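I'd like to ask you about the structure that follows.
All protein chains of the complex are present and in place, except for one that has been dropped.
Chain IDs A, B and C follow the sequence of writing; residue 1 opens each chain.
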Amino acid sequence: MGSFWEYANPVKFTRMAETVLPWVSILATVTLVVGLVWGFFFTPDDYRQGSTVKIIYIHVPAALMAINVWFMMLVTSLVWLIRRHHVSALAAKAAAPVGAIMTVIALATGAIWGQPMWGTWWEWDPRLTSFLILFLFYLGYMALWEAIDNPDTAADLTAVLCIVGSVFAVLSRYAVNFWNQGLHQGASLSLDKEENVADVFSTPLYIAMAGFVLLFIALVFLRTRTEIYKRRASALLARERLG
Amino acid sequence: MTLTVTDLTISRGGIPVLEGLHFTLEAGRALVLRGPNGVGKTTLLRTIAGLQPPVSGDVDAPPESMAYAAHSDGLKATLSVAENLAFWADVFGTKSIEAALDGFKLRELMDRPAGGLSAGQKRRLGLARLLVTGRPIWILDEPTVSLDVESVALFANAVRAHLAGGGSALIATHIDLGLEADVFDVGPYRAKATSNHDSFSGDFDEGFL
Amino acid sequence: MIALVVRDLRLAMRAGGGFGLGLAFFLIVTVLVPFGVGPESTLLSKIAPGILWIGALLACLLSLDRIFALDWEDGSLDLLATSPLPMEGVVSIKALAHWVTTGLPLCLSAPLFGVLLHLPDQGHKWVVLSLLIGTPALSVIGTFGSALTVGLKRGGLLLSLLVLPLYVPTLIFGAEVARRGIEGLSTATPLLMLGGITFGTIALLPFASALVLRVNLR
Partner (left out) sequence: MMPDLGKYADAVLSSYVVSIALLVILVGMSLRASRKARAELQKLEDRRRG
């Protein structure tokens, strides 16, 4: 099938995306529906927090995706800076909005979930706050892409921003923990539940997670292909003006 | 101190503008770049000066040998003529600015803030800065813009002196400077559209650029 | 290198705007807070270290886009890029010049503004210490943001959006040092973290800033 790098060529990537996309989208939809339906309808309430436990089927996958999408953007940025593959840079640009939406979902569901227990809609809990900071990073990243016309310069600048941003995101994660350990030291309800999830909850949770990952992959293929079309169109337009 | 450019392709805004450029600039010679506006002369000069990576091909010249000067001369309005020159002398490690002051008749303007100079005087200060860099190869982009005839003559003499001293100059300009310079027209090197075949062919990546 | 520092400082003094701008903004922020939050002193002194830090941070942010903008417009950046000075050096010097013209005056004037906010007496030395250690990081990170957005249309707004999240760790640890200092708690850990971030950014960020500046000069 040739080396993985062969997909750096936009044509091969577009052809591959065209064949793979329908399958991934169907698989994603099916997995998501199964995971969420199973979690929503067929799992018992948690004896402590009642039915709010059903929110984990959205909150946990979305939170994981919010972090992993940024990590994927970091990897694609490095690939762009080192090997100069256009598709890699465009994939990072394509993934950013998906990551941002995942962060918003994680924030919204986290806040709604915590509301009954904390009594307020927003709580400066270290985990929720670091997702808020991550969201600001996503906004800055997307804004930088829009602010630059030359596609190559934009790819370089956003790649460096992503790398520097990643270091500071990790730093902020610890700073936020340090800044607010007082309030939630003993919170029995830890928002990222993998470790103490009873197995009756975990199977639908893993399916939901798989669904979110597949959805992300499908969206990135779709959006990267769109970016390739746009990039090709602007190249043709420029050539026409060049005459 | 020769500058050789071999099979150079340069791009602007991600789109190739000139390709397959070949020329050499020997010490003591001047080369004038001709070509319609917007064909990519400025991009070419910036690539040669190292401000911009070429798409392909290479530019080889001894290290630290090129001095680049564009339309804007990098002059600080609040600093005096002498302070501006002294700063660039320190940056390039040249000892004194006397030669530059005399070369461009800036002696009596020494203490005047650069902001108070006329366009012509500013240009002369910009060119004096070139002298201060002590670099043999001058890369000049439209150096005689906004200069009156008398200053253009002054500029031509300065370049002639530089050439006599073994330096060389690559100048993009439309005005005849009266220099014994070879001319290099970049028109024919304009990047041709990739041979048109269907859009999703193998060389799509080139189709990007 | 030294020539660049001397030139930048001379420019800042000659232009007059350099020193005064950051300080004036810091004063305005400090004066505005009581209008918003109310004058009674118990509340003010409780939030004083945080307000001083936020004021200093915003004052730094305000003067960031001028770091490269002036040299970009008059072509000095192109000339500096083709000069023997390494870009990493140029960027670090710009950060140093920004710190001297903006960061340092903020640190020295913080106690004065602290009085306006009823900052407890023992708090003054902690606020100044944390600012002295923290503001260099603000300048270096800010210089990275400024290099990132030089030459972009409406770069100023974008610069704030990009730089503020990067300021979060420094702000948290800086304000924490001041707050703990006032309450008499041990300030060792936040101080170490604050210093770590500052020295880390001073050592590493100039490479990213230089790379980004070269890209923008294309």
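The working rule: a contact is a pair of C-beta atoms (placed from the backbone, for glycine too) under 8 Å apart; a residue touches a chain by one contact, two chains touch by 3 or more.
Computed from a predicted model, the values in this text were never measured in an experiment.
> Looking at the full complex, which residue from A:115, A:150 or A:180 touches the chain that isn't shown here?
That would be A:115, which touches the missing chain.
> Touching the left-out chain: which of A:40, A:174 or A:206?
Missing-chain contact among the listed residues: A:40.
> Would you write out the residues of chain A that touch the absent chain, in ascending order?
Residues in contact with the chain left out: 36, 40-41, 45, 49-52, 54-55, 58-59, 62, 97-98, 101, 104-105, 108-109, 112-113, 115-116, 215, 219, 222-223, 225-226, 229-230, 232-233, 236-237, 240.
Simple rule for what comes next: only the chains that are shown with their structure count from here on.
> Measuring between mean CA coordinates, which chain is farthest from chain A?
In terms of C-alpha centroids, the chain at the greatest distance from chain A is B.
> Provide the C-alpha centroid distance between chain A and chain B, rounded to the nearest whole angstrom.
47
> So the centre of each chain is just the mean of its C-alpha atoms; given that, what is the distance between chain B and chain C in Å?
That gives a centre separation of 37 Å.
> Could you list which residues of chain A touch at least two other chains?
150
> Going through chain C residue by residue, note those that touch at least 2 other chains and give them in order.
In chain C, 218 touch at least two other chains.
> Could you pull out which chain A residues touch chain C in their complex?
Answer in residue numbers: 133, 136-137, 139-140, 143-144, 147-148, 150, 153, 156-157, 160-161, 163-165, 168-169, 171-172, 174-176, 178-179.
> Residue numbers of chain B touching chain C in their complex, please.
46, 49-53, 64, 66-76, 78-79, 83, 86-88, 90-93, 129, 133
> Residues of chain A touching chain B in their complex?
Answer in residue numbers: 9-11, 14-15, 86, 149-152, 231-232, 235, 238-239, 242.
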